[in-house]
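Heads up: the structure comes next, in structure tokens.
A protein chain is absent from this complex, but the other protein chains hold their places.
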Amino acid sequence: MEYPWNELTLAFSRTSMFPFFDIAHYLVSVMALKQRPGAVATAWNNPLSSWLSAMLHCFGGGILASILLAEPPLKFLTNHTNILLASSIWYIVFFCPRDLVSHGYSHLPIQLLAAGMKEVTRTWKIVGGITQANSYYKNSWIVMIAVGWARGAGGAIVVACEQLLKGDWKPEGDEWLKMSFPSKVTLLGSIVFTFQHTKHLGISKHDLIFLYTIFLVTIKVTMMMTADSAVTLAPFEDTLTRMLFGRQQQFSLNEKKTEPKTSSNGSASSVSKPATEAPGAAKRHAKKED
Amino acid sequence: MEYPWNELTLAFSRTSMFPFFDIAHYLVSVMALKQRPGAVATAWNNPLSSWLSAMLHCFGGGILASILLAEPPLKFLTNHTNILLASSIWYIVFFCPRDLVSHGYSHLPIQLLAAGMKEVTRTWKIVGGITQANSYYKNSWIVMIAVGWARGAGGAIVVACEQLLKGDWKPEGDEWLKMSFPSKVTLLGSIVFTFQHTKHLGISKHDLIFLYTIFLVTIKVTMMMTADSAVTLAPFEDTLTRMLFGRQQQFSLNEKKTEPKTSSNGSASSVSKPATEAPGAAKRHAKKED
Partner (left out) sequence: MEYPWNELTLAFSRTSMFPFFDIAHYLVSVMALKQRPGAVATAWNNPLSSWLSAMLHCFGGGILASILLAEPPLKFLTNHTNILLASSIWYIVFFCPRDLVSHGYSHLPIQLLAAGMKEVTRTWKIVGGITQANSYYKNSWIVMIAVGWARGAGGAIVVACEQLLKGDWKPEGDEWLKMSFPSKVTLLGSIVFTFQHTKHLGISKHDLIFLYTIFLVTIKVTMMMTADSAVTLAPFEDTLTRMLFGRQQQFSLNEKKTEPKTSSNGSASSVSKPATEAPGAAKRHAKKED
């Protein structure tokens, strides 16, 4: 069984993302842009602005990784083939007669296929980011995790900054408390691939690429079919949190139960701490029961 | 006629921007800063903050181009002569006894002369930006257009970011739909000079510099004298838009006429698209009639 498995994973790890997987990624990104309020009007009034937004959606992760490593953010514009492909996808999605592409995309099987292929590109981006970071700082694992994460899921940050500058979005304090699910799985993947790179995991790179991609695609398709989000990682997160911070959590939960009426009395410091921690403990307690 | 023309354009292309054209550019930039509400109060209360703003106004395009090419944004501070010149202009404009400079600048002939000379520096910046980009990515025309554009007209973006950080400006969504006129002509110039650089235009660089500068100065002076803005490019923009997106525009315009009362009925997707596109089409239709 070993040789066919090795052949399979090796062949998979050598697959080129161009053109089909890249097309799927650009399609999902541009459709996400189109579904933003006012995006279609922008495309008609200022096509250049709409095209720039589409490029930020498609290449945002690479741009963020470039900024973090002090490479020119414009570097992605040198890959003329991918720019042409992404621009064609943008043009077809926004300006197709009778909006055929959007109507085709509204069918679930098409969305599942495109989303699955986009998740494959996520693995390639994480690996690419780690390799890129390693070329600058050999074996600096924190930098590798950060750049792999940025390249795999950083597009959301670049797009958020663009919306902030345009005035389309006002950041609320609590949005940053909730990391999105793609962000969490990308961080997990980045950590795993970094430890494989530094030889702390006893698994070959192509095997890990294959397994992680299967994991990503399965999770994504399951979530889309069951319309359920962010359930899967909660037990894992809670276990990790208990190990690192758990005992204090229990203590603060007890504090909340024994001091419900004394919040207006007592010293400011001793009262404010349970009052501040209790909502946090309550939220995490509620999250455990999901 | 050929030899005198060549001599003229060659001599013109070798003109140094320092000191007179640079003085005009710094004067126009600092006067634009002074006319912002609260700028004079800031100059008295916190001269350092006012000086920083003036430097961003004067060197903003070069700073943006440096950021896009991952060069140190502080690089402009190494040119001590230009920094001293710009600082002197700032000092004279804000702290001249009896505000002589502002009163002198309020006369139209002075404004026309300064604005015309500033437009000459715009050409030099575009060419400089393209050369700078070419030194990093040889013959990557998209990068060259972007950097030439940034260097020629990017100061507005840097200044907008500064105002955003200071809280003096809240971005509204629709501001970014309307590209300013300097921005449009700079993009046009950047495209033209890039194609000349990649040998796609059969014209020499010094001839193009001369012709484009004449075009810029004429447009600018005409606009200031007739107090009219952004008329000139509208027919050109409409033709281009018709060629690239025109047919859909007509289609959506028909959609609007045939479905005025049905906007509350029918499926969400088919209704929302004409409703969103119709204002865009209506805006462009209105713009054509200007």
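Per-chain residue numbering starts at 1, and chain names A and B are given in the order in which the chains are listed.
Basically, a residue touches a chain if its C-beta (ideal position, glycine included) is under 8 Å from a C-beta of that chain, and two chains touch if they have at least 3 such contacts.
Fair warning: this is a prediction, and the values are worked out from it, not measured in the lab.
Visitor: For the chain left out of this view, which of A:A24, A:A54 or A:L69 touches it?
Guide: A:L69
Visitor: For the full complex, which residue in A:M17, A:V93, A:I130 or A:A146 touches the chain that was left out?
Guide: Going through A:M17, A:V93, A:I130 or A:A146 one by one, A:A146 is the residue touching the chain not shown.
Visitor: Mind listing the chain B residues that contact the chain we can't see here?
Guide: Spelled out for chain B, the touching residues are 38, 40-42, 44-49, 66, 70-75, 77-78, 80, 83, 95, 97, 99, 102-103, 106, 164-168.
Visitor: Going by the touch rule given at the top, which residues of chain A touch the chain that is not shown?
Guide: 67-70, 136-137, 140, 142-143, 146-147, 160-161, 164, 170-173, 175-179, 241, 244-245, 247-249, 251, 269, 273, 276-277, 279-281, 283-284
The criterion applied here is as follows: only the chains that are shown with their structure count from here on.
Visitor: Quick one: chain A and chain B, Cα centre-to-centre, how many Å?
Guide: 36
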